[in-house]
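All protein chains of the complex are present and in place, except for one that has been dropped.
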Amino acid sequence: MTPLLEQFISESRDFLPEINEKLMRLETEAGNAQVMNELFRLVHTLKGNSGLFDFPEMTRVLHACEDLLDAVRDNRASYSESMADCLLEAMDFSGMLLDEIESSEKIDSKHARMSVELTASLLHLIESKQESNKAVGLAQKNDRSTIFKLPNELDSDLRKRLYCAIVNDSLPVVYIEYAPESECFFKGEDPFFQVRQIPEIVWRSIQVTSPDFDIKHIDPYQCGLKFRILCRAEASELQELFRYTPEQVKIISLTPEDLLPFDRIKFPEGIQAERTDQTLDELGEGEVLALTEEQTIALREILCAQRDVLAQADDVPWLKGRLRSVAVALTAIHRALGRIDSIPMIEAALNDALAHETSAPLQEWLEKHAPETALISTALEENADFEPKFGRRAEDVICGPKTLKVDQEKIDRLMALIGEMVVAKNSLPYLALRAENQFGSRELAREIKTEYAVINRIAEEMQDAIMQVRMLPVSFIFQRFPRLVRDISKRLGKQVTLVMEGENTEADKNIVEALADPLIHIIRNSLDHGIEKPDAREASGKSKAGRLTIRAGQESDRVVIEITDDGRGVDPEIVKRKAYEKGLIDEIERERMSDREAVNLVFAAGFSTAAKVSEISGRGVGMDVVRNAVEKVNGTVVMESDNGKGTRVLLSLPLSMAVTNVMIIESNNQIFGVPMDTVVETVRVSESAIRVIKKRQAAVLRGRIVPLLSLNRLLGIGTRQRLDDDNKYAALVVRIRGEQVGVLVDNFHETVDIILKPVNGILSGLNAYAGSALLGDGSVLMVLNPKELV
Amino acid sequence: MAIDYRNECAVFSDVVGVEEADGLLEWLEINPGKPVVLEKCQHLHTAILQVLMMFKPPVSVFPANEELCNWLTELWPQNPGE
């Protein structure tokens, strides 16, 4: 992919969400001219960008969007919800095309039809009559359902032959009707050339369609022909051929029936021009048509432009500047032509013009020398391979933009490298230990430790710096929500005001991306089950429109997201009953459970409060999906509800998850890692302090009863945990879903920073492990996942 | 020039572009019935094609380019005398 195409894709990706956001903003602030202008500019730029490439499907749709917005700006059309729908759809379509461009660097011609349809529906929204005929024309073309008749001239023999070809040999037969627009020559099109590219032609006809073509009134620059062709190529191939002008061509794959009947015999007698006698509109002299040598055209154009500039009104404050620039331009082209002798004359004319503050002297000079420049042009024509000799390559400073867009892969690579460095650095303490124990050099050991401290600091700073690069504002996912809320609430017949706060809160890219799905799920849930229909809301004394607030913020090293709605809330009694019915809780739990705990049962697997399966929240895929997704990135989710008044869902996630701090523990002569964020404390419990409650071991720690579990048993190892010299067990207290559990191990070791790699292959099915990591001495550390283990 | 206007005929060669349309139109107006020689012609711009279709001058030699010839012979019923 060329850097230019990459730039295009990346810029377009920035534009689309902005356009979407503005389209929706206009729904509530229809008259906001600033938003409108900004929107127009974005669409205009996007269209312009796409025009640099060969993406007619995209350019066409965006062009129609631009036309439509222009019409709205000029009050020729009024902005409406259905218009917004249409424009949003066009943006979705463009986004889809972008995906395709990104993966294959081109657009499949199969999208041409969709593009034409979208364009038609967009243009249709422009109420103005003179525009709508264009739209109607578009809408009818390419439509198999419109009844069409094969040309009468087709003789019976040919029909029969083609009929057999389709039926017996299953060869495709396609009918093409191409009516180029009359102005097409001005766009550089040559329809005849186009149709000559059609392969396997079996029948052809060229007709004069323009009703007013006759020898007296012919305007050769107005295309008045219609081409009809039958060929044996695939329709897709032809669509590709006519992809730039799909609205002017009908491509129809014929069925055998289309070729019936055979009885009519009328031989195609050449193709007679069907003449009528209206007159053609007079067309202005087409200077655009001069298709001679490139430089000559450029030269003439520049000269014409200077003439036009000089013809502008003189009474502007910037006249002198304008005159000077014209003189500079004229001087430049004369120099380019090697006519240095003219330069003093231009200068004289300029001085004259400046002195009298009028364009006249320059104009006169130009007129006088016009014939001369014409001579120059013919001279240029003779010298056909003339090419400007430009200077050598640029060696000067190149001023780049202040922000860089960097491919994510590059950042990931940097991240992986720093990860390796963190690990490598961890080998220094081992080295120090060896220096002291094995080689008996305490001094060297100390020096290594000092160096380690320095490298450690730099590594930490580097790690921090790269983390910063990976930080992404949550607006990256928030920006999709207005559209989501709009579409869903519309479908549900509810009114919802969405409020978003703290969109600038940043977190690691992976975290932000991991947030998207759970958040969407929570929002859907709120809209579907939380916020009531307008009449229900009114009945309970609330405002018609519900309010959904999504607030993001940072709390120490965690990003916290709060989703609040003022809907009907969650009834803890109903939740409890349901959970009981589904066997998620037993009788005792049901009695004992607080309302707060009850509400959070919605996150339990296999729980769904919806009375029936709804389209929005899916088929009973409960909120447990949310919890799983959030916990996967070490986050937590809690729900609070005020019955009848609303629900609040609180998500808390780490800012980053690239580097994990783990504590190394030992059990059965193996070492394991335990993520520090789950570790509450490490304690030593004497054997005598362990009690057995309901066949389970527990101990009283800091006034609380903490259940104790043996790691060996959890891992299915038959050995008992080892006691230390004081007859005490090492207990690692971890927090799992808000509850403390003591895990008995053999011994504790130091904590280390590691880059956690997911477990691959056969082991990936083992949920007991969160992943593995490489240690400084080259050994592999298996990191436990306490949540799954216990 | 892709069209060489001679006394008794106009000879087309190579690719005849849109910019020749005016000249051809003029020649056909002044020289009704004089033939065009298309033997060496490889392509005609649509604008040229429609001017020819209007005036229907006799074609003394059809293009050697077979594919182009197929198109033009559809438009000019073959002269049996040729």
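When the chains are written out, they are named A and B in that same order, and each has its own residue count from 1.
One rule holds for everything that comes next: contacts are C-beta pairs under 8 Å (C-beta built on N, C-alpha and C of every residue); 3 or more make two chains touch, one makes a residue touch a chain.
Note that contacts and distances are computed from a predicted model.
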Name per UniProt, for the chain absent here [options: "Acyl-CoA dehydrogenase family protein", "Biotin-dependent carboxyltransferase family protein", "Response regulator" or "2-hydroxyacyl-CoA dehydratase"]: "Response regulator"
Left-out chain, listing which of the shown chains it touches: A
Candidates A:L88, A:A235, A:I333 or A:A604 - the one touching the absent chain: A:I333
Listed residues A:R161, A:R322, A:R480 or A:R590, member touching the removed chain: A:R322
Positions on subunit A contacted by the hidden chain, ascending: 3-4, 7-8, 11-12, 38, 41, 44-45, 47-49, 51-52, 294-295, 298-299, 301-302, 305-306, 308-309, 311-313, 316-318, 320-322, 324-329, 331-338, 380, 383, 386, 388-399, 401
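Just so we're on the same page, only the chains that are shown with their structure count from here on.
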Subunit A contact footprint on subunit B (complex, rising order): 17-19, 21-22, 24-25, 29, 43-51, 53-55, 67-68, 70-71, 74-77
Partner subunit B, residues of subunit A touching it in the complex: 180, 185, 190-193, 196, 201, 204-206, 208, 213-215, 218, 220-221, 223-225, 269-271, 273, 289-292
